[in-house]
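What you see is the complex with one protein chain gone and the rest in place.
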Amino acid sequence: MKFKFSIIACLFSLIAFSQADHSHRLERSLKFPDIPGYKSMKCDLHQHTVFSDGKVWPDIRVQESLMDGLDAISLTEHLEYQPHKDDIPHPDRNRSYEIALKEAKDHDLIIIRGSEITRKMPPGHNNAVFIQDANKLLISDSVDVFREAKKQNAFTFWNHPNWVSQRKDGIATLTDMHRMLIREKLLDGIEVANAETYSDEALQIALDNNLTMMGTSDIHGLIDWDHHVPYGHRPITIVFAKEKTAEAIHDGLNNRRTVVVHNNLLIGRDEYLKPLVEACLQIDTAYYAGKNDVLSVEIENKSSCEFTLLNRGVFTFHEDADLITIKAGEKKKITVKTLKRVSTADLKFEVINAINAPSKHPVITFKVKL
Amino acid sequence: MKFKFSIIACLFSLIAFSQADHSHRLERSLKFPDIPGYKSMKCDLHQHTVFSDGKVWPDIRVQESLMDGLDAISLTEHLEYQPHKDDIPHPDRNRSYEIALKEAKDHDLIIIRGSEITRKMPPGHNNAVFIQDANKLLISDSVDVFREAKKQNAFTFWNHPNWVSQRKDGIATLTDMHRMLIREKLLDGIEVANAETYSDEALQIALDNNLTMMGTSDIHGLIDWDHHVPYGHRPITIVFAKEKTAEAIHDGLNNRRTVVVHNNLLIGRDEYLKPLVEACLQIDTAYYAGKNDVLSVEIENKSSCEFTLLNRGVFTFHEDADLITIKAGEKKKITVKTLKRVSTADLKFEVINAINAPSKHPVITFKVKL
Amino acid sequence: MKFKFSIIACLFSLIAFSQADHSHRLERSLKFPDIPGYKSMKCDLHQHTVFSDGKVWPDIRVQESLMDGLDAISLTEHLEYQPHKDDIPHPDRNRSYEIALKEAKDHDLIIIRGSEITRKMPPGHNNAVFIQDANKLLISDSVDVFREAKKQNAFTFWNHPNWVSQRKDGIATLTDMHRMLIREKLLDGIEVANAETYSDEALQIALDNNLTMMGTSDIHGLIDWDHHVPYGHRPITIVFAKEKTAEAIHDGLNNRRTVVVHNNLLIGRDEYLKPLVEACLQIDTAYYAGKNDVLSVEIENKSSCEFTLLNRGVFTFHEDADLITIKAGEKKKITVKTLKRVSTADLKFEVINAINAPSKHPVITFKVKL
Partner (left out) sequence: MKFKFSIIACLFSLIAFSQADHSHRLERSLKFPDIPGYKSMKCDLHQHTVFSDGKVWPDIRVQESLMDGLDAISLTEHLEYQPHKDDIPHPDRNRSYEIALKEAKDHDLIIIRGSEITRKMPPGHNNAVFIQDANKLLISDSVDVFREAKKQNAFTFWNHPNWVSQRKDGIATLTDMHRMLIREKLLDGIEVANAETYSDEALQIALDNNLTMMGTSDIHGLIDWDHHVPYGHRPITIVFAKEKTAEAIHDGLNNRRTVVVHNNLLIGRDEYLKPLVEACLQIDTAYYAGKNDVLSVEIENKSSCEFTLLNRGVFTFHEDADLITIKAGEKKKITVKTLKRVSTADLKFEVINAINAPSKHPVITFKVKL
């Protein structure tokens, strides 16, 4: 096929290749670009330390989060479950928060006060974050505790509704009590990703009931071990906030402006999911090389997720069928058969690693200009 | 979420993880299991050496192929294009084959005699393999040369019908001459993958005209460089043959029994594509862990391709949405919410990295038994 | 040079190469073989948890140690320094031990009761391990506390004598009090490696005063972070014990039978250092290849340390000058010019990554038999 061999092209592609595609150093710090109008705040609002049933001092949580490049965390100790109580009898349920706050004082990491309300089903486990005083949540009635949380202006969410210890089929299902909590605006969100798990049913509940979609590590041991860092990472909630402040994040959560990141999966409403995908995948350059009519488009993945795309546009590709994967940080060249030389071209993809409803993927369009 | 922490489970998963998922050594030798009734012969039937416009002595082609774990190759020198003729004036167009044969004599690699018939469009470049004497193909008439090839009992295929030097939009399109060649049974196959390129249009032509789908490296330089070994690999044609002999491979090609492998993409007719996918992805174990109703299914990818699957079954998963990727050689655990404990379960997937027609993916079903 | 090219040899060497030398998966679990007469017990007898100034619950220390493949550990909380006392006021200084014991109960990891006696200089910080009751060591007099430890049959050692917070030049130096403690057999050992530090002067003190050489992590945070696992590892003390029991390890320590491992450095007395090196480096095969008189000797490094050897024998090598390095787990081929074909050959090496005194390296001899 190749009558003319261009060593320059060959070397160039080898260099480009080695820098972009393969054997690239895995970076631990999570990267997700901002979207128009909002900052993308990387949050993990469900974590444990020795102050409930976790295995580390709060300092380690702060250090893990700094290494992971997070913007905000909450140490949400179980209010009612205190297995280390014999050793740590401290009556103040805000201790974990205070220690973390001190550890983080020289860093740009927001510590949000929170607690886990730990009950049998219903209502199961729920987090209240942005509270004023954890101690006041030590209330036995399972509804009154939500009222107190709301009195403190908390943002609340249902934890791991798919938890097999509370429902052995793992199918997240609303109970009457949850419906009441939602109706009375006592429950704002629901975890669609918790630790290593994800729940399609929880996602559907979020959509049907206008709840904020949440993803959290619910970490008890070490992030590095449970999430195979740097090959994997913890689940996070990206909150779209007007600025990097606790208040703005709170506002984002209250207004359902989130995308959950679970491994390489992005979960969210199209309103925020599509701008995020578009911010992650940026066209670097587009050009016709040589004398033919095949357009080279270089797309840079500016995120920490691998993207899996299916071609839904009118053009076919010169080097790929309909499936395109772009690794975290990779610059990928796609060669598009535009039939003739054009000055603009629309590339349309279904984003398979993103989900706006169970088994539903957003479609994005790159408008390539030459 | 985790009231009980099992260090045994933790350690076990860490070990399993480190052996299966991540940072695994990339093996160069290509692996594709046999399918029921046939051996999966890994072939690259379009290669060049210094005996036409390639850059290496035939020995290197044999050594590359052994490292890649191939079963059969053909060195298909251009009959009419001999840029090294001043230095290599040898009149015998079988030399490349003979040297390779000698180099391979102590190895289990089949060397197939072949040539590239090198013309302007139409009919462009075409390969004739399983020929008896390359010299007799030095015939100026572009149809007579096919007749001679067929007289020698050759298998013939159209090379890189998407080649931008012969059609600058890269769109493979049948000409009247090609239609005639097909009609008169002078042309048997068509390359759907050549070097770094793939063609949806060529695939459609293969389907519409009952041609054998071919994938070849068309290598001129070094396989290692052009295909970024060990991160990538050359395109190959898997021929389904009754046994590992040249004759059986010839029979497989004549009867359209091929699947083309291009990077992680598998291209073929469902008749062979589905058995191959089913042979690549094997259920290792399936069990209910703990007291819940979530079924763990471990699938081993016995191939050198990464698989990309979309859930099309009735169950949702406990750790994934609908997208599942399984790396080459990986053992992947999928956790299936079977609602209650069952003794059999069907897992149904659309195989996104396989294609049986442009933008059409086969669907496979794993029948899990406990 | 190569008139005959053997592809078999080439492929064979490529396979050998890929399995042995390069890009090999780094294993976390530390490997050091037993020596004649003794088991090589991998111990880290100086660690902290939240029960003094560490940052993790004792469970994490057990899990880290299991992953590192250790045989015995001691959680040696500061008796006198209790910065978390407001949160963890537990009066029993044995708590850390007890929690670890429970966590380790289903594993083959020996938990040794110990404490850190934490004083200004002299005598600085010292560990007492194999004690009966940590609480009884809460004695203000700096000598009496040693007497109590000894009454409990403790093994004692001076921690980080090179600590810049207690001696800003970092030069370990005996004080009169240390001399007295040694003379009265109240002090048994000295750390030559602590955390990321190593001390030539401490090694000299050990030699001059017949103290047990110790290496410990003195971990406060996470082993994975401080020691860059899996690229690095924590310092350990290999104790040569008659069997894998706490008593046998105690006996080994009392009798100075240790080698300290600090990164790739092995520190010990020749009596134990040389057998350990000889156990780590095993001759796999030795043969004359081809018709020449160059002997191929394959040496397997069965340890987790990279070895650095200098040729001190009578033969020169065919592929190396005097420096030979053998990576952890590597099988290395050395080609020896034996002048004529011999049936036995002595290979003599100075082991540069081992030290039996400051700047003194042991010399070992491989007796190769054909």
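For reference, chains read A, B and C in written order, and residue numbers begin at 1 within each chain.
The rule is short, and it goes like this: a contact is a pair of C-beta atoms (placed from the backbone, for glycine too) under 8 Å apart; a residue touches a chain by one contact, two chains touch by 3 or more.
The structure presented is a predicted model; accordingly, all values stated were derived computationally and were not measured.
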item	value
Touching residue (missing chain; options C:29, C:245 or C:325)	C:325
Option touching the unshown chain, where A:59, A:77, A:201 or A:293 are the choices	A:59
Which residue of C:197, C:254 or C:282 touches the chain not shown here	C:197
Positions on subunit B contacted by the hidden chain, ascending	50-51, 54-57, 59-60, 63, 84, 86-90, 95, 221-222, 224-225
Hidden partner chain, residues of subunit C it touches	1-3, 5, 10, 14, 17, 21-23, 53, 55, 81, 125, 159-160, 162-165, 168-171, 194-201, 218, 220-221, 225-226, 228, 231-232, 263, 265, 267, 290-294, 308, 310-311, 316-323, 325, 337-340, 352-353, 355, 358-359
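What we mean here is this: only the chains that are shown with their structure count from here on.
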item	value
Chain whose average C-alpha position is farthest from subunit B's own	C
Interchain centroid distance [CA atoms averaged], subunit A/subunit B, Å	37
Mean-CA-position distance for subunit C and subunit B (Å)	50
Between subunit A and subunit C, centroid-to-centroid distance (C-alpha), Å	42
Overlap residues in subunit B, where contacts from two or more other chains coincide	5, 10, 14, 23
